[in-house]
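For reference, the structure I am asking about is given below.
Every protein chain except one is present and positioned as in the full complex.
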Amino acid sequence: MCLAVPLQIIAIDQDLATVTMSGVQRQISLALTPEAQVGDYVLVHTGYAISLISPEEAQETLQLFADIDAAVEQADADKEAS
Amino acid sequence: MKQDDLITMSHGSGGSQSHELVEKLFLRYLGQPSAVLEDATELSLARGKVVFTTDAFVVKPLCFPGGDIGRLAVCGTVNDLAMRGAQPAALSAAFILEEGLPLDLLERVVISMAAAAREAGVRIVTGDTKVVEHGSGDGVFITTSGVGVVAEGISISAANARAGDAILLSGTIGDHGLTIMTQREGLQFESPLQSDCAPLNSLVADLLSAAPGTRVLRDPTRGGLATALNEIAQSSKLGIEIDEILVPVTPAVKATSEILGLDPCYVANEGKLIAFVPPHQAEAALAALRVHPLGTLAAQIGYATQEHPGRVALRTVLGTRRVLGMLVGEHLPRIC
Partner (left out) sequence: MSDSSPYRDPAAAQYLIGEINAMASRPVRIIEFCGGHTHAIMRYGLRRALAPAVKLLSGPGCPVCVTADHDIDAAIWLSQQPGVILATFGDMLHVPGMHSSLQRERARGARVEVVYSALDALALARKTPDQHVVMLGIGFETTAPTIAAAIKQAAREALDNFSVYSVHKLTPPAMRAILSGELLIDAVLAPGHLSAIIGADAWQFIPDEYGIPCATAGFEPLDILLALHSLVRAVIEGRPQVLNTYRRGVAQHGNQMAQELLSQVLLPADADWRGLEMMPSSGLELAPEYAHYNTRCRFELPELASTDASKRGCRCGEVLAAIIEPTECPLFGCACTPAHPVGPCMISAEGTCSAFFRYGREEI
């Protein structure tokens, strides 16, 4: 029920959008997310955008992972030093 | 060629239209038009072990980016021979054509077969044509058989692997199967995907020169890399360890498989090989693969082990471990 991937919108024609990932393009429907704009990232499930991805929230999550990475590196460095 | 532009039942009846089809199409591109047509062809083979294989090709659509059913039919059989370490000596091609097949499409397929055969350095020396009623076939079915010769001293078999052998993969996976899948109706994608369909015999020749101790060769066609590795693990009664991070995949294949919910490890390839080589020959083997145009992205992806015989373990990109099983059923796009 849940396979959805984040894809970026590169063009919109009424309620159809062209989305792309790594050179692969596909037409999808914006019937469920009419507010989406070119440049937005959307979660696409069976050819429909079901949600806009919030760049701020995405950034926060990525920052969290970056912080974890930094902590791990620090811990490894400490271990080597001791 | 003639005023009709479609295959009809007359082309399969053995009469003058059949003859014309053979002369003006098949012999024109695949053989010598002036040759005497016999019921069977003599072969003279080089010294060595003779190997023989056959395969039937059914693909929809008939033509796709990177190839067509003709190219597939030639490369598939050349590759089966090559996976035993053999150079192809001769091929046969039997066609089942559906009434109503456009002649120019058939011509395109035959020209493609001739080109693939030239690439592989082999000739199609005998063949057959039958025509079935409209609705009985998908346009064209091709069966190719091939005879090849394995040079002395070479012994390649799925049962030959030994613990410690390095497992090499000649290039990216998933290209062919995903190209076919995305060409089908209902899965319209614009993508740079291309089938990797290619004859592997010259790659194999280079590999065996550099690594004569090569023990196993396998081209991961239906069922993909995962199924091929499982088959070898079972035949050789050994375990296999694979590191997912080392398996090459193009960005387009990765993106398409994520969108469709597929795993490239289960997707067919038509121009790649897996090789099990003794560890001390791995470096030379990889070097030889990488200088060949069909092996530029070759990599060692794992090794054979005494542990867990018959099963394949995968180290995931996270560094965790899981089983890499055989394909069960069909590998289809999913929504879950």
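When the chains are written out, they are named A and B in that same order, and each has its own residue count from 1.
The rule is simple: contacts are C-beta pairs under 8 Å (C-beta built on N, C-alpha and C of every residue); 3 or more make two chains touch, one makes a residue touch a chain.
Because the structure is a prediction, the values reported are computed rather than measured.
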From B:Gly48, B:Gly100 or B:Pro333, residue that would touch the chain that is not displayed: B:Pro333
Among B:Arg28, B:Lys49, B:Arg108 or B:Lys254, the residue in touch with the chain that has been omitted: B:Lys254
Residue ranges of subunit A at the interface with the undisplayed chain: 1-4, 27-29, 31-34, 43, 45-48, 50-51, 53-55, 57-58, 60-62, 64-66, 68-69, 71-73
Chain not shown, touching residues in subunit B: 185-188, 244-249, 254, 260, 263-264, 308, 311, 313-314, 316-323, 325, 328-330, 332-336
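Here, only the chains that are shown with their structure count from here on.
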Centroid distance [mean C-alpha coordinates] between subunit B and subunit A, Å: 36
For the subunit A and subunit B complex, residues of the former touching the latter: 1-3, 5, 7, 21-27, 44-46
Subunit A-facing residues of subunit B, complex: 188-193, 251-252, 254-256, 258-259, 261, 334-336
